[in-house]
Structure formats: C-alpha cells, structure tokens
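Comments concern the structure below.
Removed: one protein chain of the complex. Kept in place: all other protein chains.
Labels A and B are assigned to the chains in the order they are written; within every chain, residues are numbered from 1.
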Amino acid sequence: MLRRALLPVRALVATFLVGAIPVMAAGANPLTAYYLMAAGSLGDMIAITEVFVRAAPLMMTGLAIAVAFRAKFWNIGAEGQLYAGAILGTLVAVNFPELPFWIHIPFMIVAGMIGGALCALPGILKIKLKVGDVVTTLMLNFIMVILTSYLVQNVLKDPFTRWPQSPPITESATYPILIPFTRFHLGIVVALFFALVVGYGLIEYTALGYEIKAIGSNEIASRLAGINPTTLTIKTAIISGSFAGLAGIGEVAGIRHHLIATLSPVPIGYGLTGVVIAVMSGLSPLWVVVVAFLFSIIINGSQTMSRLTGVPIFLGEIFQGLALGFSLLFLFLDQYRIRRVR
Amino acid sequence: MQADLISLGFLIAMAAASIRIATSLMYATLGEMLTERSGILNLGIEGLMILGAMTAFITTYATHSLELGVIATILVGVAEGLIMSLVYGRIGTNQHVWGVAFTIANFGLAYFVYRLYFGGTAGSLSIITPYAPARIPILADIPILGPILFEQYAYTYVAIILFVVFAIVFKYTIWGLVITVVGDNPAAADTAGISVYRTRYVAVTLGAIFMALGGSFLSIAQFNAFLFEIVAGRGWIAIALVTIGNWKPMRCLFAAIFFGFIDALQLRLQVLGISEITLAGTTVAIPFQLFLALPYVLTILFLLIASRRADYPTALLTPYRREE
Partner (left out) sequence: MSEKIVEMKGITKKFPNILANDHIDLQLRKGEVCALLGENGAGKSTLMKILYGLYHADEGQILIRGQAVNIDSPKDAIASGIGMVHQHFALDDKLTAVENLILGTKQARILLDMKGAKKEVIDLSKKFGLEVDPDSKVYQLSEGMKQRIEILKTLLRGAQILIFDEPTAVLTPLETRDLFKTIRALVSQGHAIVFISHHLEEVLSISDRIVVLRNGKVVGEKRAEETNEAELAQMMVGREIEEVSRLKGRKAAQPVLEISGLCALNDKKLEAVRNVSLSVRKGEIVSVAGVSGNGQKELTEVILGMRKATSGKVVINGKDVTNKPTKTIIQQKLGCIAEDRIGWGLLMDRPIAENLILGLHRSSKLSTKTPVANFLKTQEIKQYTQQLLTRFDIRGTDVDAPVKLLSGGNLQKIILARVLSQEPEILLASQPTRGLDVGATEYVHKLLLELRDKGIGVLLVSEDLEEILTLSDTIAVMFRGEIVGTLSAESATSEQLGLMMAGIKQPEGTKQ
C-alpha cells in the first residue's frame, strides 16, 4: 500500500525534474512554468471547476484501463470505446425527446456503456494472438473517430447548422449544471461515483474483481482454481469498454451537448492519457482519481503556462510520456529489488 | 465515370501510386519486422514516425538540404533506438506499455520542437521543396512496368532494396540466422556463445532508424510540410503488417504495398468524386469515410485471418535472463 502511494509521487517528481529540460530549452524558467501551470488551473473558482470538468473523462478512461490491465488485457483502445459510447448514447439522447430526465439519463448512460463494451470486445483476439488486444483496440480508435465524423455529417446531422455535429441532445438527457455559472455538470459526479464506488468496489470487494486480479497475476494457478480465462477476458473487455464509453457520454451530455468528432484532445486523447493515469496509479481505482486530477491540472494549466512563458503547450504530452515511462521504470526497479532481497 | 476506372492508364497510375504511398509503411514495417524477429515488440513506431517527420522537415527547412534532413533523421533514430534497446533489452517486461510511453513522449517532443521552432502561429504551414520522384532513365521507358516501378522516389527504391537485402540477410547470412535464433530460442543462442543482448540492441536500433525514416518520407517527400496528423496511424498498422507478412521480408513488403494500394484507391475515389456504385440495378451511396476507414478495418480482418497460422518468433515478448 505504501509503495503504491509512493509510485505516483516518485514518477511525478522524476517527470518534473526531467521535464525541466524542454522548458529550459524553450528559454523559460521551470519553476515559473510549473507555478503558472498550477496557477492557471487553480487560480480561481471557475478554473477549479474546469479541473473537475477535465478530470471526469480522464478518470473514466483511467479506470477503464486500470481494470483491463489488471487482467493483462492490454486495452489501448479506450479512445475508440469513448466514441462508441458517445455514439450510442447520443442516439438515445437525440431520438427520445419526450422522456423524463430520471429515465432518460440512466437510459443514455446504459447505452453509452453498451457502446463502449461492444467496441472493446474485438480485443478478445488476444486469446488467439499475441498482439490481438493491442492492435484491434487500437485500430478501432481510428475507425470510431471516422465513424463519428461520418455520422455527424449524414445520418446524425444537425439540421440547423453547418457544423459537423449531431442535433442537440434533448433537455431531458443533458447533464444538469450543478454549480451555476460554471460547467460543473452531473457527469462529474457520475464519474466520481463510478471510479470511487463502482470501480473500487468491483476490484476490492467482488468475486469478479478478485478473479480479474488473479488471472492477471497467474493464469495457470487461476485455471487450477477453477477460473475460466476466456470468460474472464470477455467480462473484462465488457467492463473496461463500458467505463470508457461513459467518458464519451460525459463529454456529450455534459459539455458539448452534441455529438462531434473531436470529443477528445489530439494528438494524445483521453484514451491514451488513460494509460498513463492507470499505470501511474498502480492500477488502483482510488489513485486513478487522484492522478486524473493531477493530469487535469497539468493539461488545463498548460494553456496558461504556454501563453505566458512561450513554452509550447505540448509540454503536457511530453510530461505524459515521461510520467508513464518513469512509472514503469520504478515498477521494474521495485520488483528487481524484491528479487535480490529474497 | 466507371469506364474510367478500368482504363489501362488508370491501373498503371494506381499501381505506381500504391508503391509510392506505401513507402512510409514499408520502412515502418521493415523496422518492426527486424525488431520482432529478435524477440522484441516495439509499439513505439507511431511516435518514431512523427519524430522522424518533424526532424526531417525542420532540418531541411533550416538548412535547405534534403540530405541533411535525412541524416538528422537517422541520427535521431539512432539516439531513440539506443534508449529503446536498453529498455526493451534490459528491462524487457511490459513491452506493450513502454511502447505506448515512447509514443506519447515522442509525439509531445515532435510537436514541442516544431512549435518552438516555428513560433506560436497555430496552423502555420511552413513548406519546403520536397524530394521529387527520381525517374530512372531508360528503365522508365519500358511500357507498363516502367512508369510503375521506375518513376518512384529515391526513398522508395532504397526501401525496396532494403527489403531485398534483408531477405538475403535472413536466408543466406550468419546475421540473419543469429537474429532468428535469438528471437526463437535465446537460450540456444546464448549457449552458442552469441550475445543475446547485443543482437537485440542492434535489431531495435536499426528498427528505430527505419521507423524514423518512414516518418521522414511523409514530410520531405510525399508531402511538403509537417502536418500534425501526417502519420495517421501508419505506425500501428505496421505492427499488424508484420504479423500479416508472417515475419518474412518479402511478404511484409507485399503487405505494405497492398495497404498502399488501399490508401491510393481511397484517394483516387475521393478525387473522382465517386460516391455511389450501381450493382445489379440498385445504387448504393458510398461515403468517403468508408475508404478512409478501410485500412484500419482491413488490418483487423487480416489479423484475424493471420492468427490461425501465425509463425511468430517463439520467444517474442519474453525477456531473456540467464538464471543465475
């Protein structure tokens, strides 16, 4: 437990240290830059709510990947699952105008989860092929974005504007704003609920969560205990995909109010950042929330920092790569140390 | 319109375009094939390609020399390759995730340096004079084959030659044998006195150079600019292509060319404005997005098919440690 707590901290420190190099190469003072990052995203109430807004999809994809990685299901396709969930959820949100919100919103959420789950299922190819999960889920990232782009220009086109977007989702399916004059929407609470309660509960307190951990730890021993690896992979794919799908729904129902093909940032979208968050959190749902907030601060703050120091905004992506690398490095070193001690 | 499709001129143009457009895929696939044959999975291809594209472009822009652009790319490939081989070779675990880490970091690095160099103009489209296709005289005058094969970029000729070279290396030389054995049974190589680590360092680093070069082709040959979406997933497709090509050089080459064909087809059909086909009396609308998605869909399909008889290096993804 202590080691797990230490991992994000160590990785973060290392990232900030090494990350100072590109900052200095851009002619800025790292301390100033980091300060501005924090100030930019935590400077006032509105900024703080924006941190929450950004953290919501991050914690959902982070959670999705944390669950998958626990079972050694290498889900690199959270991005595609996000869009798939958004698509299916939007279909529900747009096509049922007359439902009361307490039916419509859960309905939409379920649709989003189903969309994400379906998109993750092809990943079970890993059972047959060594890179089966990585390549299929990854390809679906691109396919889903293209599909979204197609839909919002054809079948799901907004009749009122020329923007490539879906018709607006109905009132009853919109996540209400919880703090007036901000964008803090219900989806943020939904995300926190799923991460802290559903995700954590699943991993720590259910038999299924236990089996996921077991199969990721030792497949043979699990099989000898009566666990079926194939069924478990399928279940993991479904759960992981549905969490990522929820991230998509959150963006549509809470922020954009239309389906668009740019729900997730480029070049590194929520799906890939989710990998960073998951690994850095040691695959723990609780820490996923913490690290998600951390990266939300970094990503949001990068704009201000960049504007005021001239350091390119892409520092955030470099940080993500470094953070993931250092997390892996420290994980490796920890294991290596244990082996020598024994 | 549809008669146009099957004219000889069109077919020749398509064949030539397939090879041309496949070039960056060729480099990426070659690099990954080499890496995987030695037993390492490098998922950082996409990142290396974007880095190569950026490096080549900025160097060329700054020095007005395309050749220096290529050299700079190679140097970057070497540097990245050495870091990667240390990680993949010595750490060896979690190769998938390390690959993602490299990709993210390289994307960040590439965009960062580009933005730093060109300043903050959001979509600044600086351009250079790119490589032009290098027409080989006499050979290019051969009917049909000439325009297809001998009016390509120097990059393309080099790529194809490299494939042939590696096909020879793997079949006829000691180096190829060593790499193969290291990837199939590192213990066997070790007891034969071969350094497993060194072989993998070489394979990964060479692979990285090729991947970076693949990216550079995009910015200083195929296009004449560095666009943020220039790689468009080719790096990921290359991973599948290696499996589809069953880890054999010539097959990987043909797999790459086939995907080049799909890309070329998609471009052609868009340009021609084809949006519907008529089959047996019914007209069906084909959205251009379908063609856009085709390479990715086909990758999954082919991967499914290939999974039945995948002949992968037996020790792929298994880190090697002598039990001491």
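The working rule: contacts are C-beta pairs under 8 Å (C-beta built on N, C-alpha and C of every residue); 3 or more make two chains touch, one makes a residue touch a chain.
Nothing here was measured: the structure is a model prediction, and the numbers come from that model.
Novice: Out of A:A38, A:L208 or A:L308, which touches the unshown chain?
Specialist: Answering carefully, the residue with contact to the hidden chain is A:L208.
Novice: Among B:A62, B:A188 or B:I286, single out the residue that touches the unshown chain.
Specialist: B:A188
Novice: Spell out, residue by residue, where the missing chain touches chain B.
Specialist: 172-175, 177-178, 180-181, 184-185, 187-194, 311, 314, 322, 324
Novice: What does the interface between chain A and the hidden chain look like in terms of residue numbers?
Specialist: That gives, for chain A, the contact residues 202, 205-208, 210-211, 213-214, 217-218, 220-226, 228, 338, 342.
The definition used in the following text is that only the chains that are shown with their structure count from here on.
Novice: Take the average of all CA coordinates in chain A, do the same for chain B, and state the distance between these two points in whole angstrom.
Specialist: Using C-alpha averages as centres, the distance is 29 Å.
Novice: Mind listing the chain B positions that touch chain A in their complex?
Specialist: Chain B residues touching chain A: 41, 43, 50, 91, 93-94, 96-98, 100-109, 111-112, 115-116, 120, 228-229, 232-233, 236-237, 239-240, 243, 287, 289-290, 292-293, 296-297, 299-300, 303-304, 306-307, 310, 312, 316-317.
Novice: Under the definition above, what is the set of chain A residues touching chain B in their complex?
Specialist: Checking each residue of chain A against chain B gives 22, 25-26, 69, 74, 76, 122, 125, 128-132, 134-136, 138-143, 146-147, 149-150, 154, 266-268, 272, 275-276, 279, 310, 312-322, 324-325, 328-329, 331-332, 335.
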